[in-house]
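What you see is the complex with one protein chain gone and the rest in place.
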Amino acid sequence: MKILIINPNRDDNMTAAILKSAKNFANGDFEVACISSPAAPKFIETYEDQIKAAPDMIKLLKENEEEYDAFIIACHCDPNLDLMKEITKKPVVGIGEASMKMASMLGHRFSVVSTDRHSIPNKEALIRKYHLQDLAASVRAPTDEMTECSDEETYTKLAQLAVDEDMAEVIVLGCAGMAGLDKRMEEKLGVPVLDGVVCALIIAAGLVKYNVSTRKIRRYNPDY
Amino acid sequence: MKILIINPNRDDNMTAAILKSAKNFANGDFEVACISSPAAPKFIETYEDQIKAAPDMIKLLKENEEEYDAFIIACHCDPNLDLMKEITKKPVVGIGEASMKMASMLGHRFSVVSTDRHSIPNKEALIRKYHLQDLAASVRAPTDEMTECSDEETYTKLAQLAVDEDMAEVIVLGCAGMAGLDKRMEEKLGVPVLDGVVCALIIAAGLVKYNVSTRKIRRYNPDY
Amino acid sequence: MKILIINPNRDDNMTAAILKSAKNFANGDFEVACISSPAAPKFIETYEDQIKAAPDMIKLLKENEEEYDAFIIACHCDPNLDLMKEITKKPVVGIGEASMKMASMLGHRFSVVSTDRHSIPNKEALIRKYHLQDLAASVRAPTDEMTECSDEETYTKLAQLAVDEDMAEVIVLGCAGMAGLDKRMEEKLGVPVLDGVVCALIIAAGLVKYNVSTRKIRRYNPDY
Amino acid sequence: MKILIINPNRDDNMTAAILKSAKNFANGDFEVACISSPAAPKFIETYEDQIKAAPDMIKLLKENEEEYDAFIIACHCDPNLDLMKEITKKPVVGIGEASMKMASMLGHRFSVVSTDRHSIPNKEALIRKYHLQDLAASVRAPTDEMTECSDEETYTKLAQLAVDEDMAEVIVLGCAGMAGLDKRMEEKLGVPVLDGVVCALIIAAGLVKYNVSTRKIRRYNPDY
Amino acid sequence: MKILIINPNRDDNMTAAILKSAKNFANGDFEVACISSPAAPKFIETYEDQIKAAPDMIKLLKENEEEYDAFIIACHCDPNLDLMKEITKKPVVGIGEASMKMASMLGHRFSVVSTDRHSIPNKEALIRKYHLQDLAASVRAPTDEMTECSDEETYTKLAQLAVDEDMAEVIVLGCAGMAGLDKRMEEKLGVPVLDGVVCALIIAAGLVKYNVSTRKIRRYNPDY
Partner (left out) sequence: MKILIINPNRDDNMTAAILKSAKNFANGDFEVACISSPAAPKFIETYEDQIKAAPDMIKLLKENEEEYDAFIIACHCDPNLDLMKEITKKPVVGIGEASMKMASMLGHRFSVVSTDRHSIPNKEALIRKYHLQDLAASVRAPTDEMTECSDEETYTKLAQLAVDEDMAEVIVLGCAGMAGLDKRMEEKLGVPVLDGVVCALIIAAGLVKYNVSTRKIRRYNPDY
């Protein structure tokens, strides 16, 4: 089995971090690759960024459709996920959807740790798109007074606040770039911390093995 | 006041029909223009169609940003509407959002008449995006036995079924291409029939006159 | 086109302020008048106030039905709005409904600034009636420590808190008596601030021009 | 203990039927009276009817406030219920609210049998007001082909359809005028059939005995 | 009429307190008894506790089914309530369901005062099970700094916070063991404070008198 992780942005460092984390999880049970979208923005934040990432994402999917058995979109806002599900018969999994739905099986409520306060409304819209609004305790993002902390300290602090004040019982890392922080944060927090890439690998590998994929006659029908 | 209607597809006949309907409504109170997206698909149905329409939509908006006071996206699935709101400080109104929210002010529940049965799931997702799911009585689309009717007969029949069986009290035309049918259907049905382009013109012209527009510091912030 | 604004209370100062703001917006494009309800309470707060305002509201609507093309109910709790929609074939628009639905088109979430803390439950019930509960960030009302501020300072402070703490992106003025504050507050806050009377004028004038009105066969049928 | 049932309409026959049913239930455990609203409409159907009933309802409540321990509003659309709760410190119970909330304790879902098809939207709005929309299987009202049946046959047939097709497990009689049908219908249907007046008596008598009533500092505060 | 209160735990002190409060309310109008579940846990907190209480609860119900007219489950998490409703044709009422639904008739929103912070997620799940999530202002439980207060002081303080900060208008005692605190807390708080046992007695006695019980053909059918 071969799974391709598409990083919708062009940041090769992030691509490398995602791949490392993915290979670590795959542990040789299946092959996994990760590629950047060279013409996409450096980071996907705005709606425009999402659209600008689309041509590369389509191209990467089509070029690799034969070779790979499933595809993962490795940006936690699941950009163009509906489109990607639509244009291939093979399974496509978004790290946002996979991580938040898996979180809902592990505790009463989950919180998402996000990179920036301005992204909260978009993350909330995504949560509602997946009908998870009553299962999400909060979306937490760094506040101004946290600027002197390292990223890891900041995200751990945010997660701790979510656990203590928002009654979260599971933490979802809200950015593919947080790959690798899950287990270190889990140890400090004492609650499950989910990396979306790993969650998506679980679902994608499962779908391939089960030989099921996106239903194609209505919503995701490319031949309308 | 000058309002530009962007037709996200390349169908000039539809553009002409939209413009006729819009000018008829504007009645000289404000200027209105409508342009097609030349490199876009002939008709916007799939998620891929929506993405393929984006570059032209962005280009048309940017080229005309100075000259026009507000913009209308004239496809009832509101493709790339969040993006369009994001990249300009001027008001942008989607015909789906405007027509369905206006419908909610005129009766207990509204129904949307759509062009094709496969589009129902996407229309339902749009309705939910706008938090209107409990105000929508149904989305109705032509069934196989209606293939011999004219479009107008078919849509009128669907609307009648929505009124009689689904308890709809207002009908929303679910495609910009239905421009011009509203008043003829209204006469037959005895209920308000809303053309999204007209509804969007009401909102857009109102926003220009009131000098308010999309909030730009979080969700629609282009400078993230 | 002639639009009549019915102030459900008997406060002529408020009526004058509403009319000034309305004329300023109409700017000669249509005629607008505003009348008080002489036998109604001085201010509409309780359920009993709403009922006590009804006879005058009915009388004013019936007396002016021929002369005017549309009617606006200028109290942000939309008292007797369903009744008013029911007894006339002409459009009737509530400033609560119009302002909050328009707010939902301009940002992720809106907050309502209200006059008094005891009114919050009723405002929340109104928000829910319109299915807007997930789009409303908060209803904010003056707290005890704000009693020394001017009204304008207080409302601006409340709106700022809504923006900063509740993640509101649009502010709705929760009382017709706040007419005239919108643009001054907008300048300080940097977010759209909506006056319900203006929003209702946009909708009402649009409905008249489009020649649509409340559906009359079921919910708002006066001839049951 | 003395409970006063206020019939918001002026139909003395309905008042007599309600009283008979109420006395039958009270069975001497508490005193119960029922009075019509002489200046109210013959039947409460429209929003205007509800408002027209208000002055008598207020008058009857105030005149009898000292003498009675609790009040029941005996129209299933709960007209002016919020107002009635507001103007007295004694318990006020609506037959719509009491019957539908009690129904939710007896089965998976309940259906309401209503008198007329045009009333369905208003009944649905009431159901939603009480947050019961997911617990209501349907609101059923007579269809045209049922016109030759007696009322009792018609309502029983509607209830049977609700049980068989809508998966209802409890039937709520949707009009105070259906008093007396509950046990006869129950026998035919094999499911609980709830008369709102009886349900309201249960709640009202319980509140009196428990010495609790409507909370008066915010929503129902008459001294705003 | 004879009502049996089943205390799902084996704590005879709690059973005595419940019985005292119940007899005080019954006031001789009907007979009431309360029995402990001797093989059940001392206190019902976990899911395992709930299951461990089941055999005794079933046994107590079956042994007393002939003699009593209705049954009350006196633990505010309503353990095994669906099961108890299923295995008898007589009415069974849970103190959680009865108290929270009755609270919803007395004010805008209610809050539940709970015994321990870890129980909040389970209480929230119960609230959602009854479709009351939008009517519940909060579930409050003692915080660490309250450990030196008496139970009554602590619960009163929590209730006050719910009223002041969460806008609660009615307080629900979230544990059968709080029996007897209702009126003392009510006096201090000025809002209705509901003891679930009393609320359940109101509903149970009413159902017996009305001769209705749980619907038995689908959801609660023991003869599947």
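Each chain carries a letter (A, B, C, D and E) given by its place in the written order, and its residues are counted from 1.
In this text, contacts are C-beta pairs under 8 Å (C-beta built on N, C-alpha and C of every residue); 3 or more make two chains touch, one makes a residue touch a chain.
None of the values given here were measured: they were computed from a predicted structure.
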Displayed chains contacted by the hidden chain, counting the whole assembly: A, B, D, E
Contact residue for the chain not shown (choose from B:A16, B:A125, B:L161 or B:L189): B:A125
Contacting the left-out chain in the complete assembly, out of A:I3, A:I95, A:L132 or A:L158: A:L132
Options E:K59, E:K129, E:K157 or E:K188, residue touching the unrepresented chain: E:K129
Subunit E residues touching the omitted chain (full complex): 45-51, 54, 58, 80, 82-83, 86-87, 116-122, 125, 129, 217-222, 224
Residue numbers in subunit A that touch the chain omitted from display: 25, 27, 29, 93, 97-98, 101-102, 104-108, 130-132, 134-135, 167, 169-170, 183, 186, 190-192, 194, 198-199, 201-203, 205-207, 209-215, 217-220
Residues of subunit D in contact with the chain not shown: 108-109, 134, 167, 169
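The criterion applied here is as follows: only the chains that are shown with their structure count from here on.
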Mutual neighbours - chains that touch subunit A and subunit B alike: C
Junction residues of subunit B - those touching two or more other chains: 108, 134, 167, 169, 217-220
Graph class of chain-chain contacts, one of line, ring, star, complete, other: other
Which chain pairs touch, all of them: A-B, A-C, A-E, B-C, B-D, C-D, C-E, D-E
